[in-house]
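One protein chain omitted, others in place.
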Amino acid sequence: MDWLSVRRGEMAKSTQLIDNEVFRAYATYAAIVLIKMMLMSLITAYFRITRKAFVNPEDTESFGKGENAKKYLRTDPDVERVRRGHLNDLENIVPFVGIGLLYALSGPELSTALLHFRIFTGARILHTFAYLIPLPQPGRGLSWAVGYSVTFSMAYKVLKTAWL
Amino acid sequence: MDWLSVRRGEMAKSTQLIDNEVFRAYATYAAIVLIKMMLMSLITAYFRITRKAFVNPEDTESFGKGENAKKYLRTDPDVERVRRGHLNDLENIVPFVGIGLLYALSGPELSTALLHFRIFTGARILHTFAYLIPLPQPGRGLSWAVGYSVTFSMAYKVLKTAWL
Partner (left out) sequence: MDWLSVRRGEMAKSTQLIDNEVFRAYATYAAIVLIKMMLMSLITAYFRITRKAFVNPEDTESFGKGENAKKYLRTDPDVERVRRGHLNDLENIVPFVGIGLLYALSGPELSTALLHFRIFTGARILHTFAYLIPLPQPGRGLSWAVGYSVTFSMAYKVLKTAWL
């Protein structure tokens, strides 16, 4: 059932992509940051419900009809803050997942790869807290810059490996 | 020309990633949901043109100069609705594609994998209809939650496989 097993039997087990240490590390941290990004949806929903700030008319129908429901169609600073954090995740975590996959397949040292993946993951978790609390600047800016730099470092390795 | 053929001749044919059944299922459904997401751009363009609601001044120049064109620089509820649906796709389909790839490489049963991919794809197509028609809640909310849960289920399998 694994991806290399066709007509190769026992040997296949040792050649599963997931058996490679660097790829396993990538899979772990990519899954963690993607889950973290997805949690922003739940936080947005939490603030929309507790702040009663919705954007779709059909979402306010349980509050009654007409003007009574219409007043909940509004923006709320807390909701908008979470949404900005979510968009920032899309802008930064998605490139990490794409470039990180190519990086994991470019044959880096396990220790170097782990360093990249862990620093990025830590920086993005910090970024979320810095955005939501919010922490005074340059807290959010620095955590953003660290994650950004890690992704560039991986992209450099990918381009160097793919071009030479 | 396939990705494992270098210096391996005939055998290569049997080890193409695309020959693996789970990966082929993943490729099919990932392509379908990504195409579905891309179609949101066309729907946005359709509503922008029919509702005459644009955001870039250079897009309204064909309507004439000055004030005559400026009145088309406005937001329209239908356009904004499609754009929200598109952003929701980015927030949900992109994690599915990333986590789904890792999941497909983690050696799941074909039947289990197909179940995940098909439920997610169905849920996201339903979500788009629920958003655009729009259906009364909890239509949109439920279709969102189903797709979200499927992605979490795959992420759990990935982390379990990559960590153990």
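Order as written gives the chain letters A and B; numbering starts at 1 within each chain.
By definition in this document, a contact is a pair of C-beta atoms (placed from the backbone, for glycine too) under 8 Å apart; a residue touches a chain by one contact, two chains touch by 3 or more.
These figures come from a predicted structure and were not determined experimentally.
J.: Just one of B:38, B:110 or B:133 touches the chain that is missing; which is it?
T.: Here the residue in touch with the unshown chain is B:38.
J.: Using the touch definition up top, pick the residue from A:32, A:53, A:99 or A:123 that touches the left-out chain.
T.: The missing chain is touched by A:99.
J.: Take the complete complex as the reference. Which residues in subunit A touch the chain that isn't displayed?
T.: 14-15, 17, 19-23, 81, 84, 90-92, 94-95, 98-99, 101-102, 104-110, 134-137, 140, 148, 151-152, 155, 158-159, 161-163
J.: So which bits of subunit B touch the chain we can't see?
T.: Residues of subunit B in touch with the missing chain: 1-8, 16-18, 23-25, 27-28, 30-32, 34-35, 37-38, 40-41, 55-56, 58-59, 61-62, 86, 90, 94, 97, 101.
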